[in-house]
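Let me give you the structure first, and then I'll get to my questions.
The complex appears here without one of its protein chains, the remainder shown in place.
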Amino acid sequence: MTFNIYDFTSFTTWIDQSLNSLMSPTLALITEMVIIGVVFLLFYAVVGLFLVYAERKVCAFMQNRVGPNRVGPYGIFQTIADFIKLLMKELVYIKDSDKLLFNIAPFIVIIASFMALSAIPFAKGLHAIDFDIGILYVIAVSSLGVVGILLAGWSSNNKYSLIGAMRSGAQIVSYELSVGLSLLTIIVLAGTMQFSEIVEMQSDGWFLFKGHIPAFIAFVVFLISSTAETNRGPFDLAEAESELTAGFHTEYSGIKFAFFFLAEYMNMFLVASIAATVFLGGWMPFHISGWAGFNTIMDYIPPFVWYIGKTAFVIWLMMWFKWTFPRLRIDQLLTLEWKYLLPINLVNILLMAFLVLMHWHF
Amino acid sequence: MKEIVNLPVSKPEEEEYHINMGPQHPSTHGVLRLLVSLQGEIVKNLKPHCGYIHRGIEKMCEKDTYPQIIHLTDRMDYLSSHINNHAVCLLVEKALEIEVPERVQYIRTIMDELTRIQSHQLWWASFGMDLGGLTCFFYGLRDREMILDIWEETTGSRFLQSYNCPGGVMQDIHPNFQKKVHVFLKTFKKKIKDYEKILSGNVIFEQRSKGVGMLTKEDAISYGITGPSGRGSAWSCDIRKTEPYSMYSKVHFNEVLRYECDSYSRYMVRMQEMYESMNIIEQLIDNIPAGDYAARMKAVIKLPAGEYYQRVESARGELGVYVVSDGNKTPYRMKFRTPSFTNLSVLDHLSRDMKIADLVAIGGSLDLVIPDIDR
Amino acid sequence: MNSFFKYFSDIFHGVKSLLIGMSVTGRYFFSPGQIVTQQYPENRKDLQMFERFKGEVILIHDANNQHRCNGCGICENNCPNGSIEIISARVPGEDGKPKRIIDKHIYHLGMCTFCGLCVKNCPSNALGFSQEFEHAVFDRSKLNKVLNKPGSSIIKGVE
Partner (left out) sequence: MDNTNLKARILEIVPDAQQEENKQYLTLLVPAAKLHELAVKLKTTADLSFDFLFCLSGVDYGKQLAVIYHLNSTRHKHYIVLKVKTDDRVNPNFDTVCDIWRTAEFHERETYDMFGIRFNNHPDLRRIFLDEDWKGYPLRKDYVDEVNIVEF
């Protein structure tokens, strides 16, 4: 077995083969599932904790502050300390709340984001399930999270929570459309929904550049609508701290609140990685056709770093939005979607289709 | 409390339900409780419940001598403490017919305008936060810090200075005062551009505030909405112009009036008032005449029997001090007509048939300070 | 047609205003040198309060443990909150007549609103403000302080 940071295929095949040689195929499959599950769980926790820290640092710098700097050097253990605090906090049970739904809701939210994570290609060969309808799967699964939010708002027996949940429902139903359509624009260009193929096709140039104008419009629309879909500012109406105190998770405390919190950041990571994969070439290095020397240098950077770098960039963009803009009102939010994003998107798909037909893309 | 027990019961056929905004709510800026009747997200009715931090300042004043009252006025509208002090001092000086030295008038006017700027800075910060732009909060507080430092050096306190006293000020300005004010003006003129970039022109902000909370001029007068909120409804109600006190008759400044009558115009009035205040300070800061920092007063100040009223323009509107004196060293009755109290009364009128998000924006644009309501 | 152009000009102006806003936060993000936060416990050594800062009321003692307070009680009368209590004692003076001296100058920091009237009105300038601002204690009774130090006496010629 050769471990290669540029190509994980041989590494994963080796694990698969050695497991199969040790046990029956069914058992091997189950073992693989468990291994992947554990790895994802760890990854989830690490990314979630890091993103919370990153958000706090980014917003601090934008606000002319230092941010967390007490726990550990530069405060890097701050989120771990917070997490321990949340673990030890009392779980408050609300009078007249729907206990079952109240307890299930955080898990639904977290499971939805967890499921979507499995279809993301992290590097060459590092890909849990390579669906041939990967994009569709991700869109479908990631929108399950809204069920959790609705349940949380409904079961909390709190009017603020209910308003927050209803807002979130209206918001996600509308913005799901834009997310889907903007991804569809790229599917028109790529001709496939399989993530691995989409990434492979971008080896000679990212789709953002290949599809130039319509791809760029689609990218912007995707950024806006995915920010809305993850309930982040300026679209954080479901939480709307200054209006609804904390929206749908007003009544949650301790670890259940932490689940919502983690899921929010994980969703952000998810949409950022979809944006990175679909528009910015995923783990593919930055290549300019014809510049052989430049391309070789770019190839020296491992794919995983490329992937993380692109995702981090998109996440940073979303944080930048959140910490600059005031929040929209619910009717303005829907106006933005139905009056601006959706028509633009539809025209954009037509434009892209025309572009593909005429072979005007690169 | 009986009211809490007897909350109006929601009637299903009306599809109205009630939520309590406050006393602990992020956007009521303190302990104000708004009992809001909602239909979906539309505000149908709103009842403010105040008194959570009522300290009985008017009753306490009846026990205190006039110099002692000053420190209580700090704690009414804590964001314009200098102006509150100034009001009481002006009233005492008017009743005793004392001419305060010109230096004192200069110092007081500069301090008042610094107060107005820092109050509007904090208002800008919290208004941005109400609308969801949390970054505004930190920019506003950051720039306000410079004024607090200037105050700390001269008066010894950052927030509740009790700097004015009947007849003058407690101590002379610090030698660094003028220099620091100049530095502040220079810096803030750059920083206020950030304010405009990040909020004033922002499309989301414009949509959130334009056409929200329409208050006509007639309503503003009838409800007694003074200050920047009233001037946002085109009502020329600046006491600095109508009844000038201290140096205001001698400096040139514009009374900022806007005619849109919505939250955005109230916002713009405050933004432009910061420029006007800087303009006033610039005219005064280099010309502070030499002289005493306080007039000679008797050891025990007794107001001649009678009734006195003094109006000043605080950062939030008209502050009135009404004193009934029976000739003793303590006032017989002291009444503060505080701007936030009257401004609160219009909240119900403004937020009818608006959304919850608009209610927050309207509340922010009225710039309510809860201790000023409750006294 | 007009509304058609308005639609696009709205989008254009909206996006432009958003980008202007982002330029402000973006600029601060890339200029960490402008951070104004004070690192409080770390900068404790070189943290200099302004000389007029009203930390707490003190009775000014000189190097010989002498102060200027004769216990007249004017500060007590002037305090709006009753945070000063003067307990004076009578001792026989040099000429044989009983003389009033300060026994205890009690100051309730927890009730003080720092209005400065006691310091301003003290006829012998005995009181002043210290720059101490770390007042937090675990027991409220520790906020009741006796300002005259043990064994201190009044400076000759002040009374």
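Just so it is clear, A, B and C label the chains in written order, and each chain counts residues from 1 on its own.
We take it that a residue touches a chain if its C-beta (ideal position, glycine included) is under 8 Å from a C-beta of that chain, and two chains touch if they have at least 3 such contacts.
The shown structure was predicted, so the numbers you read here are calculated from the model rather than taken from an experiment.
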Which displayed chains the unshown chain touches: B
Options B:I19, B:C50, B:L79 or B:I173, residue touching the unrepresented chain: B:C50
Positions on chain B contacted by the hidden chain, ascending: 1-3, 50-51, 54, 56, 58-59, 63, 94, 219, 221-224, 226, 235-237, 242, 306-309, 311, 318, 320, 322, 324, 333, 335, 337, 341-342, 344-346, 349, 374
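Everything that follows uses one rule, which is that only the chains that are shown with their structure count from here on.
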Pairwise touch network: line, ring, star, complete, or other: complete
Label of the chain whose CA centroid is most distant from the centroid of chain A: C
Contact-richer chain pair [A-B vs A-C]: A-B
Intercentroid distance (Cα basis), chain C paired with chain B, Å: 24
Whole-Å gap separating chain A and chain C, where each centre is the average of the chain's CA atoms: 50
Junction residues of chain A, two or more chains touched: 62-65, 323-325
Multi-chain contact sites of chain C, meaning residues that touch two or more partners: 18, 21, 24-25, 36
List of chain B residues in touch with chain C within their complex: 64, 67-68, 70-72, 75, 135, 142, 145, 152-157, 160, 162, 165, 170-171, 174, 194, 197-199, 201-204, 206
Chain C-facing residues of chain A, complex: 58, 61-66, 69, 320-321, 323-325, 340
Chain B contact footprint on chain C (complex, rising order): 13-14, 17-18, 20-21, 23-25, 36, 50, 52-54, 78, 80, 113-117, 120, 129
